[in-house]
Structure formats: structure tokens, C-alpha cells
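Following this message is one structure expressed as C-alpha cells.
Note that one protein chain is taken out, while the other chains of the complex remain in position.
The first chain written gets the first letter, and so on, giving A and B; residue counts start at 1 in each chain.
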Amino acid sequence: MSTIDNMTSTRARTGVGTARLAGAGLLILLGGFALLGPLVISSDPSAQDLGASLAPIGGDYLLGADHYGRSLLARLAHGARLSFGMAFLTMLAAAVPGILLGLAAAWKGGWAERMLEFVATVVLALPGLMLVLLLLAFSPGDYGPLFLGLSLTLWVEFYRLTKATTRTVLAQPHIEAARMLGFGSRYILVHYVLPVIGPMIATLSAFAMATAIIAVSTLSAISVGLQPPTPELGSMIVELLPYFAEAPVHVLLPAVLIFLLVLGLQLLAQGDRA
Amino acid sequence: MKNFLVARLLQAGIVSVAVGALCFILMRVLPGDAAMRIAAGRYGPDARIADAAEKVRLELGLDRPIAMQFLEWLGSLARFDLGHSLVTGRAVAHELQVQLGASVWLAAAALVLSLLIGPIVGLFGGLKPGGAADRLGLMGAVIFRAIPPFVLGLILMLVFSRQLGWLPPAGFGSPREILLPALTLALGLAAMSSRVTRNAVAAVAQAPYFAFARYKGLSEPIVVRRHGLRNAAIPVVSYLGLQAIYLIEGVVVVESLFAYPGIGHALVHAIVERDIPMVQGTALMMGLMFVAIGAAVDLLTLWLDPRTGKTV
Partner (left out) sequence: MNIPINTDLSVSDLSVHSQSGPIVSGVSLAVGRGRPLTLLGESGSGKSLVAQAIMGNLPNELRATGHILFKGAEILRETPSERRRRWGRSISLLPQEPWLALDPTMRVAPQVAEVHRYVKAKSVEDSAVAARSNLSDVSLQQAAELYPFQMSGGMGQRAAIAIAHAADAELLIADEPTKGLDAALRRSVTARLLSEVEAGRLLLTITHDVAVARALGGTIGVMLDGRLVEYGEARKLLEAPEHSYTKALLAAEPARWEPRKQKNAGEMVVAGRGLEKRYGDKALFSGLDIEVAAGEIVSIFGPSGCGKTTIGNILLGLAKSDEGMVERKPDLSPLRFQKLYQDPPAAFAPHQTIRKGLKDLVRLHGKDWADVEALAGRLRLSDILLDRLPGQISGGELQRFALLRALLLAPVFLFADEATSRLDPVSQKEVVTFLREIVEETGLAVLLVTHDRDVAEKISTRMIDLGGSRLRDR
């Protein structure tokens, strides 16, 4: 009575594609805004014009101005670029060593692997944000410890995923068969291991970027991360918060931008399989 | 069973050494006189600070190898001698007592609230995968997962205290004040646990043992009670271990946002003020809370799932 059970359980899987597509589309729009925005929009994100304090949306300033009269459009574009850029660099700094070490550990094992496992255990003993906070204590408001702390916590996931998946692949009979047929390690890596770990790493990369975006904006919002006047989305929200009664939409704009960035990445990463 | 405890004890050890080491380095690399800071940290700033600093300088002075100084640092940590705050001058341990209580209340309230929301939403989704409840739950989960806790907290604060005026925006003391920060965390937690529950319920409903329980002649409520609940609860509970990360990080963020006087709030303050004994004490407490949640989840899983801990 198994065949029919399988038949009924293969549900239609439409929708996975659409969610992923929506995520990709959202990211292309936001990425364009982040990359091209700062070039196209001529106004300086830190140029103050106190006469235009809290200028309304749609007037002289397309998206209004903040309490110092700085163009919100310019600040949002720079903020998006900063978030994207930080997230992308952090992801790279975590992914490259994580994947290489994971491959090495799965391939060789032995002492090197045990050392790496220990380091990973140490890093995971504390929640990631705590480690970042402790490193930020060395110099609050700096990019350095923020970047270092985030990469340090995120590489472990790349390492673990790569190691576990590679090990599973290498243990399969088809790898043994390939070796007996005379194929070398390089062929096995390129044709058998990478196609399996590739999509998983892509998914994890998108998640890592989402995590980094949330962390960067959160830390600025609780005033231990990047400091004003840097056009950072989290600190923009907090800066504008006291003027919520006068200009509620101004406060929500950077919040919506963060939300869309994270949403885009999460949709791209896993589509409907939330 | 023993393995779990050993692993968690080891984790607690690693947390203490890592936090201790970072703070030890911090104490020495910050500009200014380390001996002065250490003296203030040990005896409080109101002590005759210059004399005390001299004593400290002699005690762990430059003539002794750094490794020895570090071991001594860890030794006082092991005796739970956390020193005094550089800002208030009060004993760190004393400050922590009050704050720990507040944070534990917040974390517990958030967890309970999230368990009231997440698994119930997930249950309805899992009973009929692809149905309206499932789609709605999925949409909610996707949206709430994409909102960082501090943004969610701000939105709740703006809606419930600014616009509606139902709840106080900040403070501590009554259940009304704990509700907003707890709800902020709970919504984020529920967004994740609802999907885990949904998948667990759907998996159990498809499982051969669930069908077999029906073929045995048991009625539907008995099938669900005896063979559904426990099996569906296992992944949900073990996922709580992963959620502990979100919970601890969220406590730090949400406490700062709502000016809630817990350990997370104190940690952020201590970092801004470079109050190293307080940084060490609060980070240690948060880290140990994380370990404690992990241990509790381990024990719960052990009780729920006979396959863990016992071997053939």
C-alpha cells in the first residue's frame, strides 16, 4: 500500500518558483537602488538644510527630509548600499574560509578536523550577537569589530554545512565506483561534490546576508554599532523616532527598506519551504 | 543522559573562559591605566583608588608573566568574584541579581507567549497542508521572520502605546510593562516555531505508525492523543534549542529598546560606558542563560524521545 501513498503525497509544487522569483525580483530592484542610487542622486546624504527639517514627501525632496533637513532619498540609497555592501562582504569573509575548511575537513579528517571542530564549538557556545557585542566593546561604532564578529560567527555555518554534505556525498557508493573507474579527486570534487553543495551554499549565503543586515541595523539601533551621521538604516530609524508624531512615514521608510531587503533574501533562499 | 550534561558543562566552561579572556584582553588594550581600572573594578571607585591601584600593580604587575595574570583572572571568575562596576561602584554580582530576575521573567514570558501562538498556528497548517490556514500561517511566518526584532518592537510600541495608549512604552514592574517586549520576542519566535510545528504535524499525519494506529481500530481522538502529540512535539522541542539563540539575542535588543532593566540592557550600557567588570558579568550571565536553555531542551527531548540517550 506504499505506491499509492507516494502518489498522493507528491503534491503540486507550483509556488516554490514564484516565491523565489519574487525574492529575486525584489533584490534586483533594491540592489539597483543601492548600487545606482548613490550615483544618480546628486544630493549629499549628510548635507544639512535646517530650513527643510522634516520636509514632507513629494515636495522639494522626493522622499522628504529628516530633522536636519537631509534628503531621505539620498540617505536611504546610501543606507541600502551600506547594508548590502556590509552584508555581502561579511558573507564572503565567512563563506570562503568556511567552505574551504569544510571541504578540507571532510576530505582529510584527522587532527586538523578535530581542531576545527573545537574552534566551531567554541564559537557556537555563545549566541552570535553576544560575540559581536563583546568585540564591539573594544571600539564601539567601528566597522572592524562589527565585520570581524559577524564573519567569525557566520563562517561556522558554512564550515559545518560544507563538511557534513561533502562527507555524505563522499561516503556514497558512486564515489567509490568513480575512484575504481580511475577518476581523480579533482573530477570528483568538480562533478560530484560541487553540484550537491552548490545550491545549499547559495541558500546559506542568502540567509547569512539577511542575518548580517539584521545584525548591522540592530546594533546601530541600540547605539553600539555604526554611529550617526553614517547613513545606516537602523540608526536612521532611531534618530527619526522622536519625530514620529510629526512625520510617521519618515520613520517607517528605513524600516520598510530593511524589511524588504531581508524578505527578498529569505524568499530567494528558500522560496515556499519556509 | 550523562553525555548531554557533560557537553553542556563543557559549553558553560567554554562560555566562561571565552568571556573572561575577551574581557581580560579588553582590560589591557584599552587606552589609560589598566591597574587603575582593575583596582576600581575590584574595590569600587570610592576606595582610595591610587593606593589600591599601586597594590594591584604590585600584585599582578608587569614583572609577572601574562599567562599567570590571566589564570588569576579566570580564578576570580571561577570563585564568582566579579568585581565592582566602574560606573556605579556597586558589586557586579549584586547588580546582576536584580537584572537576572528581570531578564528571566522576560525570556520566560516570551517563550510561553510564543508557544501559545506558534504551535497552534502550525497545528492548523499541518492538519491540512496547502489549505487556507496553512497559506495564511506561511505568509505570517515569512513576514514576521523578515522583520528584525527592534523594528517589530518599535512598531508594537508605536501602535499599542503611542496610538492606542493601551500599554506603557517602557519600564518594569507590572505584567503590563512586560507584555510589549515579550510580545515582540514571541512573535519572532512563533514565526519560526509555527513552521516547524506545521512540518512536524504534517509528517506525523503521513507517518505509517499514525495510519497503523487507525487500522488498529483506535478512534481519532485516541490516535492523536497516544500517537500524534508526542511524536509531533519532538521536533518542535528540539527546535527550541536553536530558538534559544534568537531568544538571547532578542532579549538584549528588546531590553535596550524598551529600557527594560534586565541583563541585556545592562550589557549594552556597559559596552557603551566601557565598564569592563559589568561587561564581563552581564555577558557571562547571558551566556550561561543560553547554556541553561540548551540543557533544559536536552532534558525535555530526552524525556519525550526514547531514541535519544539509549542505544540498542
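As a working rule, a contact is a pair of C-beta atoms (placed from the backbone, for glycine too) under 8 Å apart; a residue touches a chain by one contact, two chains touch by 3 or more.
The structure presented is a predicted model; accordingly, all values stated were derived computationally and were not measured.
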In the full complex, displayed partners of the excluded chain: A, B
Touch with the omitted chain, as defined above, among A:28, A:47 or A:177: A:177
Per the touch definition above, residue among B:84, B:227 or B:269 touching the missing chain: B:227
Residue touching the undisplayed chain, where the options are B:213, B:268 or B:286: B:213
Missing-chain contacts mapped onto subunit B: 208-209, 211-219, 222, 226-227, 230-231, 234, 304-307, 310, 312
Positions on subunit A contacted by the hidden chain, ascending: 1-5, 7-8, 172-174, 176-178, 180-183, 187, 191-192, 195-196
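Rule of thumb we're sticking to: only the chains that are shown with their structure count from here on.
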Between subunit A and subunit B, centroid-to-centroid distance (C-alpha), Å: 22
Sites on subunit B touched by subunit A in the complex: 11, 14-15, 18-19, 22-23, 26, 29-30, 129-130, 138, 141-143, 145-151, 154-155, 158, 162, 195, 206, 244-245, 248-249, 252-253, 256-257, 267-268, 270-272, 274, 276, 279, 283, 286-287, 290-291
Of subunit A, residues touching subunit B in the complex: 5, 9, 11, 121-122, 125-130, 133-138, 140, 210, 214, 217-218, 221-224, 234, 237, 241, 244-245, 248, 251, 255, 258-259, 262-263, 266-267, 272, 274
